[in-house]
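Since the structure comes first, as structure tokens, the remarks are kept for the end.
A single protein chain has been omitted; all remaining protein chains appear in their positions.
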Amino acid sequence: MVIVEFLIKLSQGFGIGALALATGLLFGGIGRKIMARIQRRYGPPFTQNFMDLFKLLSKGSVSHGWAFDLGLVAGFAPMLAALMFLPIGPFTLLPSDSSLIMIVYLMMMAYLGMAMGVLASGNPNSAIGMSRALMLMVGYEVPFAAVIFSVYLFSKTGYLTQIVTQQAGGFMNWNIVKMPLGFLATEIALQGMLGEKPFDQAIAPAEIASGPMVELGGKYLGFGMIQHSVGLFLETGIVVDLFLGGAPNFWIFIAKQFVLYFIVILVDAILPRLRIHEATSFFWKLPLFLGILQAVIVIIQGGVLNV
Amino acid sequence: MNSLLALLIVPVIGSAAAAVLQRYRLVERLITFLTFSVTFLFLFEIKIGDILTWHLDFLGKNLEMGLQITPLSIFMLYMTIAFGIVLTFYNLSERSKMKGFLLLLTLAASNWIFMSTDLIGFFFAWELMGWSSILMIFGGKREEESRHGALYYAMMSIGGSYSMLIGIFLLSNLTGTFSIQSNVSYLTLILGLHPWWVLGIVSLFFVAFMVKSGIFPFHTWVPHTYGEAPDGFVPYLSSVMSKYGVYGFLIFLPLTSGAHVPSVLGLAWPNYVLLWFGSVTAVAGSVLAFMQDDVKKLFAYSSFSNLGFILAAIALFTPIGLTAGMFHAFNHLLFNGAIFITVIAVISKVGTTRMSEMGGIWQKMPLTFLTFFVGIAAAAGIPPFAGFGSKWMIFQAMISHGLIFATVLLFFASIASFLYLMRAFHAIFLGQLSHKYDNVKEVSAIGKITEVFLLGALIFFGILPGFVLDPINSIVNSFGLKPLPTSGYEYINGFFSSINMVSIFIVVIVTFIFGFALFAVVAKHKKVPQEDNYTAGQIPQDWNLTPEMYQFSYDFYEPMDKELAPFLKVKIDGFFKGFGESVEYIGEAIKEIFTGNVQIYTYLAVGGLVIFVIAGWVVW
Amino acid sequence: MIDFLQNWIYLTGSMALVGIGLYIVLTNTNIFRIIVGLNIIDSGTNLFIVTIAWHPKSVMPIYTATNNLVVNGHVISADPLPQSLVLTAIVIGLGTTALALAIAVKIYQKYGTLDVRKIKEEDR
Amino acid sequence: MKTYNLAALLVGVPLLMAFSIPLFGFISKQLAKWITVLTLGFEFFFGLYIFFWHIYPFNVIMGNWVPPFGENLYIGPFATVLIILVSFVGLMISIYNLWSANHGDVVHFALLFLMFVGGSIGLISTGDIFNIFIFMEITGISSFALAAYGPERRALGGAFKYLVISSIGSTLYLFGVLLIYTQLGTLNIAEIAARISQTTSGLLTFAGILLVAGLAVEAELFPFNGWVPDTYTGAVNPVSATLSGIGSVGGIYVLFRILMTVFGKDGNFVSTYGNMDLMALVAILGSATVVIGELSALVQKNVKKMLAYSSMAQMGLVAIGFSIGSKLGAYAGVFQLVNHSIAKAMMFLILGVIVSFGIGEHIEDMKGLWYKSPFLTLAFTIGALSLLGLPLFGGFWSKFALVDASIQRGGWYDFVIAIVLFASVVEAFYYLRIVGYMFTSKPTSTDKIKVSISPAVPIVAFSILIVAIGIFPQIVGGISWNAAHELTDKMGGYVLNVIPTIVGH
Partner (left out) sequence: MSEWTEIVDYFRGRSMWMLHYCTGCGAIELPPTMTSRWDMERFGITPMATPRQADILLITGYLAIKTLKRVIYTYEQMQAPKWVLGFGSCTINGGIYWDSYNVIERLDKYIPVDIYIAGCMPRPEAILDAFVKLKEMVQMGEAKGYEKYVKNYDWYKANQDKVLKRTSPVLKEIEKVTKIG
């Protein structure tokens, strides 16, 4: 019985992964299209990212040793694992463990694995890129944490599923209405999380030869792309669950995610790249202020929890 | 023989034997290891509530001294002795200059600290632990620096323990007893009447504990000392010895739990202050750590940063806070031990502690690399390894009190810990392998066994935290708090949510399997040597490009310096150093009194006499 | 008790000797002069000891038929004890002086100077 | 009043043997050295006999002249513990001398040494303040001569400085004694003690100041301790050990015998006489001594000089302990005195062994001693840690008691103890620095030091004693408590034991 359940879950998980990957790739393609249109280009087809991924997975590549391989897999697997705890619309694969901080830390393991892989290549460009990525992470995770904690305090629960349930019943129940400042902070943090301009220091192609990815080719780059796409889905999904009240079905969920991503793309299209220390300190100023302010408001509104 | 006494006697006997036989290094190490093991065996003999008292004819009184086993002390004993066994086992193959007899004295002291029911015994053991560890640090590799580090530690530690000494007597003069329990209950009794007075005394104690744990602003000795201590001893120093402070805090923390003192966000304000000390420590440690190039110093900072987490959590003194703090203490012991043991393994092979001179060791020491990887993953709080659960609980404990600023600070420290861990990981193991290290070999069989054991422990306690949480719950219970509900070995129950670690583990494993499968299915890769690297078209051989030149690990987070510069200007280290220097300056001046000229001495004597006579005249 | 303050002239003398000795010790840099100063201090002390035992109206402290030691219930004899004390003190002073002189000679041999300011080692 | 006249041998035997040593010296130089060992061994076992059979407190009556009329020796608990201490330290140093005093005027060295120890024992046991002066001079003259021994010229300079300051000090002491005599007409300590509160003459306070000043020279209290660094450094190491382990013990003993027994009031708190609190004066001197001694030692690079300064500072610590005036304070003082005496004597002896192997006294020369001789390094470490008051060693308990006493006394002693503890941290720094040099660095030459049996015996004995006291503080604790009782309860503890018929107050 347990095995059957496990197999069901396994197949469901596989499905979720595929869906997330597809959505992520599609979003990427749409993003490129939108970007092209903003720049008055025709742009690649929506499906360009699928073709790119397919090509990458079929292309030859070089490996710098087993740590390189392990790192790439370790960069991809935990992201997929984190996905399993995300409420996607009404459906959550493992609702009992969908603790928000846990998901955040699983995502970090993905970064850790990715970092291990790219650093094992021994290329200084990847090291510089990784160092920038990590410094940026110190920036955006702090306001994001403030927001997470204020949501915790507001919802009095740490389960994403329950946070979603609490927002049921219409637009006015959404956390975006109740915690607008927090949403704003999250939206800015999301820009950094997705590594879009002005926060794309880590993979500055003309500057440090695409940073962490400098030695990645073929399937390794493909894995990186999968990680990025799933990460895109996951991160926007978390924000949707946190602030936009989840969704009654999958399509609305994706639509909401897309709205978020659309904002990110628009910002990406019009802003130049900051220097890394400017970016980091930017996150410690406005977004952190917003996040903390939100938390303080929540504390004042709700009073301190009784322990 | 009484097993409680055996916990003190056996290490002392072992210490004497090791001291006599210290000329034969292997025998000495074997004795050290065996003594730890035998002491551990005696642990099975004791149970909670065991008590042993004796009387000491001292100070003209018949003072009662005693040993007692509480849930907390047995937890600490198991933790520290077990770690000691692992470390001494590892040291069997290490050629570090650690003196086993001092380590065993430290063990005796530590056992006594955890069991003592009276302040005399506590202070005795505290000082014993202090000096034996100081002498141990003298054996470091870099001689000037290790001396400096040990003296720094000695000054702070002795200063701290004198502060505690004053506290002990201020207390015992009021109560007329040295018993810890009656003194604490006395303090609890009068806390409402004289809060400032009680807190004054308690803070005298806390200074000693803060020094030992390296809590801000007494953290400055930590990098100097950890950085220079003998390699074989550093893991013990950072994993075990920093926990004495935690134990000490836990003695006095029940004070404010039931008292009527002003509170901040539902937290008694002394605890609130303590929590801030913890948070600031966590941040300071993390921030300072990622500026480091010396690997031992880096993890020294990391160590006290984690102690900040622990302090912040136990300062809450709620069931979840206490559980989280103790759990993190355990996890810190584990992952810090793993990290430091692997680090010293690498140091012993490459012969330097500067990270910018290492790199690429993973190719030579794969098992060490894996252990280190899991260690830092645990240290960064990544599920499903040990270390995640406790950090996760700490955040929940903090946020459940609405302590948003402190929580954000701690989260920042946690992310920053990710930074320095990554930096160490990169600089030591990843990147380019220098030709200097072509002959580096994996650790010996003993080292491998140790590493596999630690690796296993990190995963085991990560996915089955209940084995640690159960004893912690009984500790929480013994403090009169309601322990968190338990629902099986695989569950961690937080305030806001609970997590089934096994299911997370399974999910991660499945995704990993899937990842590897995908990796194997898609197009093949080919293995290339390290020189075949993107060099913007330049051919490395043509330009004598050595791996060291192609390794970026020095000043890894240089851009951050700009942002953090204002905070780094606050130099507490400099304060202590300046203080020391001015004392020395005064000493130079005072020394000039003794000029060597007998007439000056006569003048002094006659002058002194005249002053006394005049003073006597005036007073009379 | 004999009120020794009556012997103010001897008292002043002894104090003056101590003062002079001290002055010599403090102001002269020559070792021998310092020893002489110490000796003068000794003499002053000895004089003081003798002084406290005696005053002009006292009689000798030997009981004979004609020598009344007690008049009207007051002891009027000189105190014999300080006499014995002073002998000890003189002997001790002599010993000290002799030793000091011996050391002074050796100092002159080894250091080549009698200046106390120069009798010291470099590393202080 | 208990009498035990045989105990006069305690003073008589060493002095007699001292002056007969030249005779033995004619036979063999070695014999002269063995005579010191035997004599001091006799003293030590006599002391132990007195201690273990609990015959103390008792008097020794000279020629049936009952005190206060005759001269007497009084051996109470305080004297007993100090006699055992002094004779033990003396015995150990004389065993050490069997090996170290090999050239020069060995016979007269033995004479002077024995005379010094005998004088010290006399000083401790006598019951008469003028006799104290005589014994002080005996120890003084012998110690000047001892200090002048040695091949180096700095010994002479040190001895001369000691001589000058000590002469002035003893003159001051003598003046004090005479002033007391003029007021009370007696020299017997017990009688003075009993009658001192009958009179309120200002001259007595003046006498007290003179006595404190005179005795502070021997007790090494600032500003009367100018001689300490030069003399200790100049003298050969066994002599430094003697001065530090025996000489200062006598000085402290007399100082507090006079302040607490003579000037003390009955009861727990003592020593205000008139309005001038002599104990407070000593406490100030002691604090100043501790601070100045430790800070001067801090910047020293010469280990021997460092030990000298540290000696000074430790005596300050002892003085502070006694000056608290309570029973606990006196207890701490006695305890600390014992610990310091043992540890410091041992450290000087170790330094002597080190120096005799051609290694210098400079701190840099201590490098890598651990690799040359673990035995000496461990012993030195034990001594240093004991002085620092770290556990497992005797010093822990005495510092513990000292802090306890100060804090119980309260008032401005809180400030004093803060200074003391600060100075202790400084002390910890420089001692641990030496220990650090010994442990860390590789030596430049790796010649092993083979310590022969004769210097090893005292060093081992001292170390074992230190550790034994550290583990079982009762060894010293019990008798120290009795001694503290003797000092603080002057009528019951001292006066009535000497003159049972006296009417106090």
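Labels for the chains are A, B, C and D, by order of writing; each one numbers its residues from 1.
The rule is simple: a residue touches a chain if its C-beta (ideal position, glycine included) is under 8 Å from a C-beta of that chain, and two chains touch if they have at least 3 such contacts.
As the structure is a prediction and not an experimental result, all values here were calculated from the model.
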Legend entry - Among shown chains, those touching the left-out chain: A, B
Legend entry - Which residue of A:16, A:67 or A:221 touches the chain not shown here: A:221
Inset, instruction - With the full complex in mind, choose from A:1, A:172 or A:206 the residue touching the hidden chain. - result: A:206
Inset, instruction - Could you tell which one of A:15, A:60 or A:248 touches the chain left off the display? - result: A:60
Legend entry - Touch list for subunit B against the chain that is not drawn: 532, 534, 537-539, 542-544
Legend entry - Footprint left on subunit A by the chain that the document does not show: 32, 36, 39-45, 48, 51-52, 54-55, 58-62, 205-206, 209-210, 213-218, 221
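The rule is short, and it goes like this: only the chains that are shown with their structure count from here on.
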Inset, instruction - List the centre-to-centre spacing of subunit A and subunit C in whole Å, with centres computed as mean CA coordinates. - result: 99
Legend entry - Separation of subunit B from subunit D, taking each centre as the mean of its C-alpha atoms, in whole Å: 43
Inset, instruction - Hunt down the residues of subunit C that sit against at least two other chains at once, touch-wise. - result: 22, 25, 34, 119-121, 124
Inset, instruction - Two or more other chains in contact with one residue: find those residues in subunit B. - result: 591, 594, 596, 598, 602, 606
Legend entry - Residues on subunit A engaged by subunit B in the complex (per definition of touch): 10, 13-14, 17, 57-67, 69, 72-74, 76-78, 80-81, 84-85, 94, 96-99, 101-102, 105-106, 108-109, 112, 115-116, 119-125, 127-128, 130-132, 134-135, 137-138, 141-142, 145-146, 149-150, 152-153, 156-159, 209, 214-215, 218-220, 222-223, 275-277, 280-281, 284, 288, 291-292, 295-296, 299, 304-307
Inset, instruction - Show which residues of subunit D lie in contact with subunit B when the two form their complex. - result: 157, 160-161, 164-165, 168-169, 172, 202, 205-206, 209-210, 212-213, 217, 222-224, 226-227, 229-230, 274-276, 281, 291-292, 295-296, 298-300, 327-328, 331, 374, 378, 381, 385, 388, 390-392, 396-397, 400-401, 403-404, 407-408, 417-418, 421, 424-426, 428-429, 432-433, 435-437, 439-442, 473-474, 477-478, 481, 484
Inset, instruction - Quick one: which bits of subunit B touch subunit D in the complex? Just the residue numbers, please. - result: 19, 22-23, 56-60, 105, 120, 123-125, 127-128, 130-131, 134-135, 138-140, 143, 146-147, 150-151, 154-155, 158-159, 162, 165-166, 169-170, 172-173, 583-584, 586-588, 590-591, 593-594, 596, 598, 600-602, 604-609, 612-613, 616, 619-620
